[in-house]
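Encoded as structure tokens, the structure appears first; notes follow it.
Left out: one protein chain. Kept in place: all the others.
Our next item is subunit A:
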Amino acid sequence: MRKLLSVLLPVIVLAAAGVTWFATRVPSSPFDGVAGSQAPSPELIQRGEYIARLADCVGCHGSPDQPPFTGGLEMATPVGSIFATNITPDKETGIGNYSLADFDRAVRHDVARDGHHLYPAMPYPSYAKLSDDDVRALYAYFMHGVKPARHANKASDIPWPLSIRWPLAFWSALFMDHGSHHEQPSENAVWNRGAYLVQGPGHCGACHTPRGLAFNERALDDSNPLFLSGALLDGWYAPSLRGDPNRGLGRWSEDELHQFLKTGRNRHAVVFGSMTDAFNNSTQFMTDEDLRAIAHYLKSLPGDPRRDGPAWHYDPKSNDTLALNARLKTPGAQTFLAKCSFCHGADGRGQGQWFPPLAGAASLMARENASSINVTLNGSKRVVADGIPDAYRMPPFREQLSDRQIADVLSFARSSWGNNGEPVKPEEVKHLRESTDPANSSVIILHMR
């Protein structure tokens, strides 16, 4: 026994020391010992501002009633809420004391300046792919282009011992793809630029890629067919961005995709749900060149016919159920006619780019029906394109329609005009009605924005 102990003890001690070293070590940065420029050029700062747009830093680190980048957004983790922090260059409450290397470690790794690990609510698994040049430009912008603002960070409400952060080191070791983005030599420059934007700063996968048990994105690049194959997050279903014709972008052209990301709308869809934030803060500010690259890259990702089924075709037969003498007989048909058809068209085909069609809409064919229920209950937020708010918006029906009426009208829309979505149950509407009611104690707290 003593002999066994004398062998085991050193092993245990060594292992514990190894774990401690691993969990508390500060990852290296290519910028270690490199001073950020004291007087960066206006071009570098401007470039950094553009990258902050690409990466939508303000989406989480800003709130409407405060100076930009002072943080405050509440975000969920499995053990409680944390709050996005002040990333203005204020020395006391912000990141004014961050060196370029510290900044790099927070953005591309998961470690703040004082050594604590960050929750992946901050999308560093994607930002890990940012190029050195882009990190340098971002840093120049945050230090010299953003006004310092005093605004104390809100402490998280996670109780000890769950608040201990070193286990996050193992999370990122397991689930991150450390190392920067690699060019695919077999693809052209436009494709490679698109891949970089989507996987890196754009962090599209944070919402559009399915997550595993540890809340990890199940794929971080196109080598895995699950990448951008659609995911449910925070009560919204972000559909596939792959070539799937029903629940993805199979029927969209590159130009239409470009138009959607630039103006928030095209003849297939209009942004809503959490995509509104991504559009309002980020995609509309991308240059046409970058948007074309994103569109080109996304259109190269193949769909999966086993997942997506036979391609959708418009079926006019279902309009018979809407006839004057028939619509009271089909549940949901009368509600559709009275409440929805004037905007979405009595034939379900929408009105140009102003009202999206319900015929062939991804949200109505996706197995996850959350987006269709959520948007019907709560409507959508203002889409602000080029500083101009939209003229038309999806209204909230929370006060007007019962769980049963919403279930019926959505079941009707999900099975009409060739749509092949499963019916919606009133219990599902009830559940989302409660978890999206701001007055409710169990309201959804965002994981991602």
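The rule is short, and it goes like this: a residue touches a chain if its C-beta (ideal position, glycine included) is under 8 Å from a C-beta of that chain, and two chains touch if they have at least 3 such contacts; residues count from 1.
Here, contacts and distances are computed from a predicted model.
Taking the options "(2Fe-2S)-binding protein", "ABC transporter permease", "Cytochrome b" or "3-isopropylmalate dehydratase small subunit" in turn, only "(2Fe-2S)-binding protein" matches the UniProt protein name of the chain that is not displayed.
Which of A:L8, A:A152, A:A173 or A:A338 touches the hidden chain is settled by the complete complex: it is A:A338. The omitted chain makes contact with just one of the residues A:L174, A:A189, A:L213 or A:A391: A:A391.
On the side of subunit A, the interface with the absent chain consists of residues 324-325, 327-328, 334, 337-339, 342-343, 351-352, 354-355, 391-393, 395, 400, using the contact rule stated above.
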